[in-house]
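Yeah, one chain of the complex is gone here, protein chain that is, but the others are all in their spots.
Let's look at chain A:
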Amino acid sequence: MAAASTVNKVQEVREVTRLERIGAHSHVRGLGLNDDLEPRQVSQGMVGQLAARRAAGVILEMIKEGKIAGRALLIAGQPGTGKTAIAMGMSQAMSRDAPFQAMAGSEIFSLEMSKTEALTQAFRKAIGVRIKEETEMIEGEVVEVSVERPATGTGAKIGKLTLKTTDMETIFDLGQKMIEQITKEKIQAGDIITIDKATGKISKLGRSFTRARDYDATDSQTRFVQCPEGELQKRKEVVHTVTIHEIDVINSRTQGFLALFSGDTGEIKSEVREQINSKVAEWREEGKAEIIPGVLFIDEVHMLDIECFSFLNRLLESDMAPVLIMATNRGITRIRGTNYQSPHGIPIDLLDRLLIIATTPYSEKETKQILQIRCEEEDVEMEDQALAVLTRIGMETSLRYAIQLITASNLVSRKRKGTEVSVEDIKKVYSLFIDESRSTTFLKEYQEEFMFNEVKAASGDAVAMET
């Protein structure tokens, strides 16, 4: 019996992980610091960049205390030195309630919204408000669940759920999503459940004490709960966190029949925002709500233009501002929207308000460790020699290119029915896919045979980097 249940559990875990796709930073699980904020060389998916990680940890502590608003941080470094990984690590290490809003600098350029509006929205998405709200809950013991397919075989399923308390019993008709949820959560007779009426979310509290003698249906983790009393439907106060932007949206929706004509919320009026600000301040004074400043992360911040930077200056002065983290891989370059050069493409007055963390290129050892972590994350077995070759490729070309080769070489090794990726496989994919520098040499060599070629290629490179 016990063996069978463990087998089941293993399968369940597999199912869950399969749903998640492996992203570029999915191996990052935190900043990899110990309790004294000392960085460990390899921990939580982070490798090296000790000083930068430690600095990020200090900032994180500041965010957790929640006292300081409107601080800004810039992570600067060459491409592929783990800037985004550090930001992701910070988001993972933050408490679950605190909002972490990530965006790329280019996201604010939209035809439907002005740049300042997009920035304001991003700022307000990064501030959470923890507030009590009354919701209607249904709480009871499941007497019977029945899900039937219609006789024709196709079409919507029909579901009924009978719930009881010690005093009453009610039958409910179920919608399609609810039926799916019940089958997924494996709700069965004898379970004590609550259903949030507004969201339709079911949560299992445990099993009824009256079922404690059904030995076959229990495992060691089953909790036994008393059957609820009184009415099935109850009003309960639930504490939850919403972002200020969400409150803005709720209050700026056009009401009445005019709502039919105004589709999306689009821009939110500044009067609405002011109202919300004063309302939130009022709640805070009355002790009804608590403000949780979060983090706004703007990647590729050099994509913002001079107007955005001056607007950022203003936003950072508000007392409800979140902590702003920016990342850039540019050196001294033109500020977008002007002809002036400035470090990181950010005006000096804004730079003056920033704390700057620098990331440095990885050493060979660190590159190897990162590749090893990625191999694990992508479920790839690799020979030591192959890993050494791949590390050398990573040092000579770029870390990103080397990471790209992992899964590609794994596929090649699987095609030849190998269990581990060998040096041969790496060589094969290295010849199949060329990296950026080989591509450039290739282009230089055969420039004349391509269309629209410009002979002065050397200066063309530099221009491309600046835009």
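Odds and ends about this structure:
Please note the rule applied: a contact is a pair of C-beta atoms (placed from the backbone, for glycine too) under 8 Å apart; a residue touches a chain by one contact, two chains touch by 3 or more; residues count from 1.
The criterion applied here is as follows: contacts and distances are computed from a predicted model.
Think of the chain that is not pictured: of "Probable vacuolar protein sorting-associated protein 16 homolog", "Exosome complex component RRP45", "Protein DPCD" or "Mediator of RNA polymerase II transcription subunit 18", UniProt labels it "Protein DPCD". Contact with the chain not shown here comes from a single listed residue; of A:23, A:79, A:150 or A:175, that residue is A:175. Within the set A:47, A:126 or A:195, the residue that contacts the chain not displayed is A:195. Not every partner is drawn; the one left out touches chain A at residues 131-134, 138, 156, 160-161, 164-178, 195, 197, 200, 230-231, 242, 246-247, 250-251, 255, 258, 276, 279.
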